[in-house]
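With one protein chain held back, the other chains of the complex are shown just where they sit.
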Amino acid sequence: MVKVGIVGASGYTGGELLRILAQHSEVEIACITSRMHAGKPAYKVHPNLRRVLNLSFEDIPYERVAERCDLVFCATPHGASMEIVPTLLEHGVRVVDLSGDFRFEDVAVYERYYGKKHVAPDIRAAYGLPELHRKEIRRAELVANPGCYPTSIILGLVPLLKAGVIDAPHIVADAKSGISGAGNKPRETTHFPNAAESVLAYKMTAHQHLPEIEQELRRFSSEVRVSFVPHIVPVIRGLTSTLHCFLTQELSPEEVRKLYEEYYMNEPFVRVLDVGEVPRLSAVRGSNFTDIGGFAIDGERERVIVVSAIDNLVKGASGQAVQNMNIMLGFREEEGLRSVGIHP
Amino acid sequence: MVKVGIVGASGYTGGELLRILAQHSEVEIACITSRMHAGKPAYKVHPNLRRVLNLSFEDIPYERVAERCDLVFCATPHGASMEIVPTLLEHGVRVVDLSGDFRFEDVAVYERYYGKKHVAPDIRAAYGLPELHRKEIRRAELVANPGCYPTSIILGLVPLLKAGVIDAPHIVADAKSGISGAGNKPRETTHFPNAAESVLAYKMTAHQHLPEIEQELRRFSSEVRVSFVPHIVPVIRGLTSTLHCFLTQELSPEEVRKLYEEYYMNEPFVRVLDVGEVPRLSAVRGSNFTDIGGFAIDGERERVIVVSAIDNLVKGASGQAVQNMNIMLGFREEEGLRSVGIHP
Amino acid sequence: MVKVGIVGASGYTGGELLRILAQHSEVEIACITSRMHAGKPAYKVHPNLRRVLNLSFEDIPYERVAERCDLVFCATPHGASMEIVPTLLEHGVRVVDLSGDFRFEDVAVYERYYGKKHVAPDIRAAYGLPELHRKEIRRAELVANPGCYPTSIILGLVPLLKAGVIDAPHIVADAKSGISGAGNKPRETTHFPNAAESVLAYKMTAHQHLPEIEQELRRFSSEVRVSFVPHIVPVIRGLTSTLHCFLTQELSPEEVRKLYEEYYMNEPFVRVLDVGEVPRLSAVRGSNFTDIGGFAIDGERERVIVVSAIDNLVKGASGQAVQNMNIMLGFREEEGLRSVGIHP
Partner (left out) sequence: MVKVGIVGASGYTGGELLRILAQHSEVEIACITSRMHAGKPAYKVHPNLRRVLNLSFEDIPYERVAERCDLVFCATPHGASMEIVPTLLEHGVRVVDLSGDFRFEDVAVYERYYGKKHVAPDIRAAYGLPELHRKEIRRAELVANPGCYPTSIILGLVPLLKAGVIDAPHIVADAKSGISGAGNKPRETTHFPNAAESVLAYKMTAHQHLPEIEQELRRFSSEVRVSFVPHIVPVIRGLTSTLHCFLTQELSPEEVRKLYEEYYMNEPFVRVLDVGEVPRLSAVRGSNFTDIGGFAIDGERERVIVVSAIDNLVKGASGQAVQNMNIMLGFREEEGLRSVGIHP
């Protein structure tokens, strides 16, 4: 059994890693840390884990974590990971980092969008979107697990961009996220009376996931510019993006769908829906699938609409992190990730 | 007191007309009809009206409705209104029709999008968006009350189009509607286990409100083409549209806001938010206001984001219908419409 | 115009007082205070008030509030009111206090359940439930506005107790409250991912509203003991109580209903539903009504079920406070409180 650890295991992504790893047959959870909850059993924070996992949070130096583990997940906030990851790597531990700290090729972009100086600018990571970077992930010491919005939007756009059939500088990505994406810390926008019966656009032109989206999409067309507007909707889990693109050539819905079908043919976690079907959040709730559908064409207006959906905590965070671990360690990619979506 | 009637008063827009008219000091509700609920007191269908309104539904010929009323609201479904309105007009009654039947200048557009032959193609109506057509509404015999999506999207775009600062053929309107917009008849998509914890795009390129939106916006630029995608979100009431536009000239958020401030300066029911503020559904819940905000500029990508919000049953339907009535009858435009939004 | 002030006007009950008073024709809002938001316009905190109320929060000494007002609402937290109210009363201002500080005849009960020493134990207030204490309220200098749970439960039980037909020591009141009842401060239990898709019993035997409920019900039977369990449910506004009572004599549903009909015959804000009807939260949402229904009898098990529903922020707080003010000042009791419930 490979020994894995989780730094920052008391948040939502930490809890979700535990839920998934508890069903993984190739790894042993050797260590989970939380400063605030040190000493408490995991189930006191993640009540679904009662009787499922018999582990308690610890508050120990990262060197000690490294000694006890072969691979570590950093489920730590932006800014914290860059302080921790170098130590872990120095101790020869492989790392999957769920923060934004190592996702950028250009550190200046990170510093601009995250508003902080990077303390480990020379450390390189593979960008952990297996559908694009499986080969680099396999041999990486450090994998930077993608953001939830980028996962949904990049997977929804790549086949169109690769085929060169859309107007790359005029892409609109209107995304709607469940509120667990904001983490487990109560704040004004997540207060139920504010968040229920509400839809709220935020960071309309300046969300930190925008440069991540564009970095990856520009591998397919250097002209890509995305009008990305995130919204929070009264949903616990789930993230869906409506991708409005302008076509540069005539295409039928079936032809568009075929681009996706072919691009994702061998992907275990991308499901391409039939023409006319729209992804439903319940179909992916709790599961690692990305569902992509829509494929609506408005010939008169020369546009195509594609819709993608994920569970923001699974394919948008911890599920993808485990998928990356599986690739890094040579396990079957689906191992631990066979949970079926909770519908309805 | 002017005598008004409501044909089809048992649906959500009928109930909302009753709620509003019950607080109106210049009219008397002379007659409410419902085939299905004939004989029942209104409060048996609209439980909020218990003790508020002492009226029962009737099932009587439209001629009889006309005899008893000075003005009639048709809260009837698409296709039914065109059968009823001619009779009412012939009897000299003024009409506000909440269906889509009389919203189009070109009957062929109606027939294409609504999938039915128009039986009264020669009857002309004023398009009941007071912010654009107050003068025609004042003297109209028939007002075609706008759809909920068009109200939100048209009001959100007109100042930009009028100023000629956006790329008219590449407008994206990504709209999110509460589920009451689908009416009071249970169906699969409105079944709670399907609708809760969900966001669903539908009629992605073919919604019947699209030609209505373009008809009105083309008064400002003949080149307008709108990528309109409606979604249902787990909200009872409220509709918000995120309007993604590409700028044709450099503008600051303040300059954009000023276009709105000036355009709506004298409008009683449009509130222009401050730069950086995003409309909240609770601010308009139960009220006739349209809130417009956002005004985010991404200079690098030359785009502007504007967000508008209404209560789909009030400014998006029955409130606007009463506003139209007030204009037609020369009442104060706010009469009966002073309810403040229910926040939170 | 009578001049009124609100101390602590930035919370939910403060906002709701403003929404209601903005529609009141006999009073002028002379002063609203908030320490945290001093200087800000009210609409920045309560976005529904934009264009409706042109007032800003102030942070001024209570003496100054007293000078400018004839009547003051204290929408301050438990413990704060008892520090403020004596000053206001000394200055000859009449007060409606929305906290729990002055609701108890026996200060020891307050101190036990609220866990703090009372600093003004000699000040007497009328308990502001008009259906029970209209006469005392009329002449009171200080009215202690009831809690939301007590309002719903007391009104739902009094006719049965008065008639002496139930087993007073074995009453079960299982209550479900919307989350706005917890105030506007985000906390773990109100965090959307925790509160949505959830029902949570809390303070199962020790809620501070329990002694308030029993104090009032014991006016009708000294043996009353209530098994009161409050729950939070994923609802913004609304509070409903299911009252399970054991009958001491045989009664039909119609006979039970008649007890309510007679008891509340002249009450402007209590609606007694028909036998078999159950109150719906949407019928009272935003309105000052209490709806009471159910009236189900299980003869075999000798029990009766009554269900009552209110909007926790209106009849359960600010609406009732204005109703009390209307009584104190001799206005029509419905003044300002004619808003019809927002259904759906």
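Each chain gets a letter, A, B and C, in the order it is written, and its residues are counted from 1.
Keep this in mind: a contact is a pair of C-beta atoms (placed from the backbone, for glycine too) under 8 Å apart; a residue touches a chain by one contact, two chains touch by 3 or more.
What you see is a predicted model; the values in this text were computed from it and never measured.
> Using the touch definition from the top, which of C:51, C:244, C:258 or C:338 touches the missing chain?
C:244
> Among B:122, B:188 or B:300, which residue is in touch with the absent chain?
From the options B:122, B:188 or B:300, the contact with the absent chain belongs to B:188.
> With the missing chain put back, one of A:280, A:301 or A:315 would touch it. Which one?
A:280
> Under the stated touch rule, tell me which residues of subunit A contact the chain that is not displayed.
12, 15, 19, 22-23, 46-52, 180, 184, 196-197, 236-237, 271, 273, 280, 282-287, 289, 291, 338-344
> Footprint of the hidden chain on subunit B, which residues?
So the residues of subunit B touching the unseen chain are 12, 178-180, 184-188, 190-193, 195-197, 234, 236-237.
> Contact with the hidden chain only, please: which subunit C residues?
Listed in rising order, the touching residues are 170, 172, 174, 176, 178, 193-194, 197-202, 204-206, 225-227, 229, 231, 233-238, 240, 242, 244, 246, 278, 280-282, 285, 294, 296-298, 300-301, 303, 305, 307, 344.
What we mean here is this: only the chains that are shown with their structure count from here on.
> Please tell me whether the contact surfaces of subunit A and subunit C are same or different in residue numbering, using the over-half criterion.
Copies use mostly the same positions to touch.
> Distance between subunit B and subunit C based on Cα centroids, please, to the nearest Å.
That pair's centroid distance is 36 Å.
> So, what's the distance in Å between the C-alpha centres of subunit B and subunit A?
From the centre of subunit A to the centre of subunit B is 38 Å.
> Calculate how many whole Å lie between the centre of subunit A and the centre of subunit C, each centre taken as the average of the chain's C-alpha atoms.
Inter-chain centre distance comes to 45 Å.
> Would you mind listing the residues of subunit A that make contact with two or more other chains?
178, 193, 197, 234, 236-237
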